[in-house]
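Heads up: the structure comes next, in structure tokens.
Right, chain A next:
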Amino acid sequence: MSRAGSHRASARRGGAAAVPGARQPSMMENVGGDPGDLVVEARDLSLRFGGVTSLDGVSLRQRRGEILAVIGPNGAGKTSLFNCLTGAYRPQEGSVTFWPQPGQSTELLGRRPHAITRLGVARTFQNIRLFPALSALENVQIGTEVRQKYGPLSVVLGLPHARRAERDGVRRAADLLDLVGLAHRTHEQAASLPYGEQRRLEIARALGTDPRLLLLDEPAAGTNPVEKRDLAALVTRIAATGVSVLLIEHDMGLVMSLATTVAVLNFGRMIAYGSPSEVQRDPAVIEAYLGADSGTGPGPGAGGAGNRRELG
Partner candidate 1 sequence: MTGPNVPGQPAPRSSTSTREGREGPGGPRRVRPSWHPAGLRSPARLRQLGVLVLLGLLAAVVTGPTGNSDHPLRAAWDSIADPRIVLFLVIAVVLWLIVALGGQLRTLAVRWTTPVREPVGAAYGRRGGPIALNLALLAVAIIAPMLFSTAAQQWMVDGVGIYALLALGLNVVVGYAGLLDLGYIAFFAIGAYTTAYFTSQTAMPWHAPFTLNPFFVFPIALLLAALAGVVLGAPTLRLRGDYLAIVTLGFGEIIHLLANNADGVTNGARGAFGVPHLSIHLLGIDYTWGIDPLPYYYLLLAIIVIVMIAFGRLERSRIGRSWAAIREDEIAAEATGVATLRLKLLAFAIGASVSGFAGVLFASKQFFNPQSFSLQASFFIVAVVIFGGMGSRLGVVVGAVVLQGLTFYLRDLVAPADRYIYFGAVIVTMMIFRPQGLVPSRRRRREIELSEAGVGAADALGAAPTGARP
Partner candidate 2 sequence: MGRRPILGAIALATAVTLSAAACGSSGDDTSSSGKKTITIGFQGVLSGDNQQLGLNALYGVKTAIAEVNADASYPFELKLVESDDAGSPDQGPTAAQKLIDNKKVVAVVGPMFSGATKASEPAYSQAGLLSVSPSATNPALTTLGFTSFYRVIAPDTVQGKAAADYLADVLKAKKVYSLDDKSEYGTGLSGALEPELKAKGIEVIHDGINPTKDYQSEATKIIAAKPDVLYYSGYYAELALLTKALKDKGFTGKIASGDGSNDPQYVAQAGATAAEGVYLTCPCGDANSDPKAAAFVESFKKVNNGAKPGTYSGEAYDATKALATVFKQLGDDVNRESVLKAFPGVNYAGITKTVSFESNGEVKGSNVYVYQVKNGAITVLGNIADLIKA
């Protein structure tokens, strides 16, 4: 399965024989039935842009604490799915339920992205989107201060609770920089960091918002093997703190070593769902990736130079 990379042309050819949508509900039966331990559930998401269908009735469940990887060829709708979960896109049909705490459910659709983030869903971007002119610390601070309540008047008057909150935000941000191994970069401008560190800084910023669910969009894109290994360790550490991780990744080695569950998208539909080994054996997946000659994920740079406006 690690050979099933992202060769565009062949992936599309393979998609012509896409699995009928009727199969999809059965995918979900693989998941243990009790909604009590779910962290997020998307049901029948359909997203269309003009005549182009980006998501076609996708459903997805993730258990709390699980690392779920979404894979699929380019243009399969992975990032669209992320954008629907985080409120950047508004799908025409479907619903997304999120459980910040067990037994405490919220509908995410129709909320603005910042509101969803505050509920506990944080994300990173495929093409890194840091605040380039801010320092590393400031970038993370934006995240750690998200739920702080003090207003402009307290700031201007320098009230004690505002100062305390500010100090608290800085401390937590510094801790997170430490966690992702960027403590030595604290006061450096985000744009001046090397690529791999920018990726980690983005994760730190997302963690700053104190999420229950963390969405990572191709975190390993454009990183070297050493950085990949560090990244895998980092994601495992994050998951160990009780944060559920939803991951888009092309690097199959990383996916197979990290993910507890894998979902496969192709042409806006989910064609497979299960443990890494199950998915690897799934005929539909093999068919979708058939002919894909052993690309091992996108080459370096595929993540960085994307169109900045794609989410706009």
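Inclusion criterion for the candidates: all candidates are chains of the complex that A comes from, given by their letters.
We adopt the following convention: a residue touches a chain if its C-beta (ideal position, glycine included) is under 8 Å from a C-beta of that chain, and two chains touch if they have at least 3 such contacts; residues count from 1.
On a predicted model such as this, the values are computed, not experimentally measured, just so you know.
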item	value
Chain touching chain A (counting every copy) in this complex, out of 1 or 2	1
Chain A residues touching candidate 1 - in the complex, by the definition given at the top	86, 88, 112-115, 117-118, 122-123, 125, 129-135, 137-138, 141-143, 145-148, 150, 152, 155-156, 158, 162, 165-166, 169, 186-189, 191-192, 205-206, 208-209, 311-312
